[in-house]
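All remarks here apply to the structure that follows.
A single protein chain has been omitted; all remaining protein chains appear in their positions.
Up next, subunit A:
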Amino acid sequence: MIKVVVTGRGAISAIGNNVAENRQRLITGQTGLSKASKYFTSKFTESHPFGEIKMSDEEMLSSLAVPEMKGLTRTDLIAFKAFEEAIQEAGLDSDTLSHPRTGFISGSTVGGMVLTDQVFEDGSNRAQRTAFLESYDYCSHTLRIVEQYRIHGFTNTINTACSSSANAIMMGARLIRSGRADRVIVGGADSLAKFTVNGFNSLQILSEDLCRPFDANRKGLNLGEAAAYLVLESEACAKGKKIYGTVSGYGNSNDAYHASALSEDAVGVIACMQAALDHAGLEPAGIDYINAHGTATENNDLTEITGLGKLFGEHLPPFSSTKSFTGHTLAAAGALEAVYSLMSMEHGELYASLNCEQPISPLDELPIAAYQEQQEINAVLSNSFGFGGNCTSLVFKQHL
């Protein structure tokens, strides 16, 4: 069996413009969520906290190694930023990136829809310029990266809503295991957009307060923006490189219950976690930390904690929702939280879940209350659940 290892990581979110900055904020316990967003314009920015990346589009463009490119949306820009960091860490040169056995799989739910007003104008035949006409699709950011880095191997974009990049990681690992690829860069990107903010508000799950994952009195989610990528390589190709962990298990299932809510009995949630554990050859007791989906909506957290209770019972390991730092970054969440899961193993540390005081009954389990170091973390489970009933769990292990 080919082992799939992680040799590079890139991340940009509300708590940092690179992986190291993200980690620093997880250690100090400072959320990236706040009201009065600087770059995102919406009626909701005064009343609602968002997890905004602390960089303007212009700053982002000038910080990138790519030459002048036209028609880049914020989704594209943050994707480039995290992608660059990941390939640099893994030491992938341009020949390796263009090698037919190097692939790229990304997820996005907003894509170019970030330009809400402009999309509408252009779609109504009132395009002022043509640079953006092909920037609006879910896969636009993927195609830009493919074009820029001349990726000749397998390329793909996945949209399973909020589990998109978790599925990108899963598919990348499967491609390598099947022998079809030697390395695949996997992850996702989503920027803050009026489209999603109004969408979640219309569903009445957008909170005016800081989100409180797994608190009995939670009031909904905060949206954030992020991009995160991992470089996955077969163990043979990674020889001599620093390895941040292995992708050891994955499970994908559908809850088959409701278009925008999870079932009370957590069918899909349990099925994907169980499949991921089975695939990794682990019993529940073998998991040392769970990076939960934990959006802080009434429905998600109740279902997730129910599923965790049923599957883990008395072996429930420490768990947290880092969305209390970053907000829900939609398609990017799976990959961003994969980066956090790998950091947790590398440094032997556990990250807190902020703003949780009162546990959800009847399980009455509180998430990690404060940062903890000097822990032995050998295996981490990371959950991602999305609209349409799409559930995906990933298991990362220490590389031995």
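Note that in this section contacts are C-beta pairs under 8 Å (C-beta built on N, C-alpha and C of every residue); 3 or more make two chains touch, one makes a residue touch a chain; residues count from 1.
The rule we apply is simple: contacts and distances are computed from a predicted model.
Choosing from "ATP-dependent helicase Lhr and Lhr-like helicase", "histidine kinase", "Heme exporter protein D" or "Beta-ketoacyl synthase, N-terminal domain", the protein name stored in UniProt for the chain missing from the display reads "Beta-ketoacyl synthase, N-terminal domain". When the full complex is taken into account, the listed residue touching the unshown chain is A:Arg174, out of A:Arg174, A:Lys219 or A:His347. Checked against the full complex, the candidates A:Thr28, A:Ser62, A:Ser124 or A:Gln374 give a single residue touching the omitted chain, namely A:Ser124.
When the full complex is taken into account, the listed residue touching the unshown chain is A:Gly388, out of A:Gly29, A:Gly286, A:Gly348 or A:Gly388. Across the entire complex, the residue among A:Asn18, A:Asn254 or A:Asn299 in touch with the chain not shown is A:Asn254. One chain is missing from the display, and on subunit A it is touched by residues 42-44, 109, 113, 116-117, 119-120, 122-125, 127, 130, 133-134, 136-139, 142-143, 146, 150-152, 154-161, 167, 171, 174-175, 178, 180, 194-195, 197-199, 201-203, 252-260, 267-268, 271, 386-390.
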